[in-house]
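Quick notes on the structure that follows.
Every protein chain of the complex appears in place save one, which is left out.
Showing subunit A:
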Amino acid sequence: MSIQRLPVEVLGHVIRCVAYNDLFRCLTVCRLWSELVQAQLYRCCVSAVLDHPQLFEKFIRNRHHVRHITLQTISTFDSKMDQLTQLLDLSRPVKQIQSGNAGAAVEVSAQSVITAASTLSLQPQDNGSAIKSMLVEGYFYDFPSLYEFLPRVASLTRLEISFVKPFSNLEQIPATDVEHLQLKTILDSLPNLQHLSLLGFQFQQWPTSPEEQESELVRKCAGFDHLNTHSQKAIANSIATTAVVSPAVAGQSLGVYKHEYIPRESYKLKSLRHDDTLLHGVSIEALLSRLPNLEQIYVTTPSGTSSGHGARMDPLQYTRILQRNCPKIKDFKASGPWRICLFVPKLIPARQEGHITASTTKTWGKMSTYYGPSGVPIEPLNTWAGYKDLVEKEDDSIYPEVPALPLLECLECPGNDTLSSEDVGQFHRFKNLVEIDISRLSSYTLRETLPYRHTTPITGKDVQRILEDIPRLRVLTASGFVISWEDIESDDGEEDEISQVASSDRPVKVARIRRWSCEKTLEALSIGFRLPSCSIRQNRAIWEQIGRCKRLEFLGLYGSSLVMSLEHGVDAILELQRLEEIRNWNSLFPFPNLPALEALATRCRALKSIRIETVNSRAVRQCREAKEVLERVGRRELWKVGVDIN
């Protein structure tokens, strides 16, 4: 049977697997192949294409094949926006289907769409665009009005816009309406959207109905149903001054604690990335209550900046809102010094009784002060400050913690530094956690000084515990942390094991270590090891442990003295048939042992890259020798050297 029996979409799949330099030759095989190959060639449009006028013209002609657009504008004077306009063909009128008149399509010019945008929620319609993803990053002083281009890209499943504000001395460039976004309009006009990332924008308030506002009020009071009527009224009054409803309404709603406003609309969105500007203008609850399908959330908080809008959203409140509204969250990422709350206290139980008086405060988002039975002021448990306060009193029995996002599979917070050793010790409570990134970006850390028990910083010992206690772990990135011998040695008092080692004729003694329960599933590991000496006994134990991780694909050993003993351990890792990349060996001594390097290059067939990052001159000399060895075995392409950032 011939290849003609394959359906077109399967043939398209084959073409997608063809290597780039073979594609051109597939072009002229026959008409069908030509069409499929062209669909592949023009599928992705990147910034480099826009720099070449002739190439860009070809892309314009094949506009209908373009599915992914990636634009990065580096300079303020070269924003490529008019090219984007051409690519999206914004001058062509948009067909819009009027609701209530199904079947009749009305041609509407782009101009009237802009004016109607604020009142009309744009309906998705057929305009021939099939663009799936758009990643735009840069300076957008002349970005086409969002409301202008949204109808063109109703097919989008991924939208990422990162707005870099122009420098202050360029203030004469007029700001467009792009800065103040109405999130609701975006979500309404892109019904297929699954990934959304908007950085650097200001957001307008999410439009909420009176019922919704009332319900939000009730939620703020949640947990106080054990209080007496007098206290309830006091709370209602205080909250009413910070909300927009009258005390009467507030008082009424307090009587109905089960009342929960469930928004009618919900979006398919699976992944949201935002920075802290989102935490100010929009009611986060209003947004997240409409994203029940959210699986991935990524919060970026630029370090050291005060956004000038008052306090950032309380991290505990944020986590609670996530916990309440987005039950499917599997992936939590945070970059910047945003305090991550993975465990939230249960709400105040009925034991917290007594006469409570309330006073009002005017700060946005802050709850009133309440006084406990002994007259000591306590903060309610919806705020980070309140939580700190109660835990300081070390009354753990009253406030047990629960994992806020129980389905969590992936936690990434590189350079975050707000997680503590106690937090890490509780990771095993997440039953699905398989991917962790807690790497330190620099050895100098800027830590919030909290007068609070959870301030024990994470050490190598905690990282070793992760490896021991989380059995299905697939990825662990903990670069910047170092496991020392005391952390990993086994204290069960057993005799050393005996092992055959390639570097020695006689069997050697190998110390016992605490084994990693994730060795069967671990696929990527980035960590440092520091051992007191080059003794085979200790170093070999660790090499053997690494060798037991049969699925390992990526090994990053940062600042590790372990590397010095490579010749004694290399035969343990030669069995790693999936190992693809080794990165950043000890930057002082990249390759102490050339036969070991040769063995790795020849035996680990999946190995694609050995990457060193160093500027050390002695290292550079060793690099030359290493390259020669690799040349000899025909694996010169393995060696990659970069510049040490640290």
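Keep this in mind: a contact is a pair of C-beta atoms (placed from the backbone, for glycine too) under 8 Å apart; a residue touches a chain by one contact, two chains touch by 3 or more; residues count from 1.
Keep in mind that, in the parts below, contacts and distances are computed from a predicted model.
J.: Looking at what's absent rather than what's present, what does UniProt name the missing chain, "Large ribosomal subunit protein uL15m", "Translation initiation factor eIF2B subunit gamma", "E3 ubiquitin ligase complex SCF subunit" or "TRUB2 synthase"?
T.: So, among "Large ribosomal subunit protein uL15m", "Translation initiation factor eIF2B subunit gamma", "E3 ubiquitin ligase complex SCF subunit" or "TRUB2 synthase", the name matching the hidden chain's UniProt entry is "E3 ubiquitin ligase complex SCF subunit".
J.: Hey, which of A:158, A:274, A:465 or A:635 is the one touching the hidden chain?
T.: Result: among the candidates, A:158 touches the missing chain.
J.: Of A:38, A:484 or A:517, which sits in contact with the chain we cannot see?
T.: Of the listed residues, the one touching the omitted chain is A:38.
J.: Which residue numbers on subunit A touch the omitted chain?
T.: 1-7, 10, 13-14, 16-31, 33-34, 38, 40-41, 54-55, 58, 67, 132-133, 157-158, 194-195, 577
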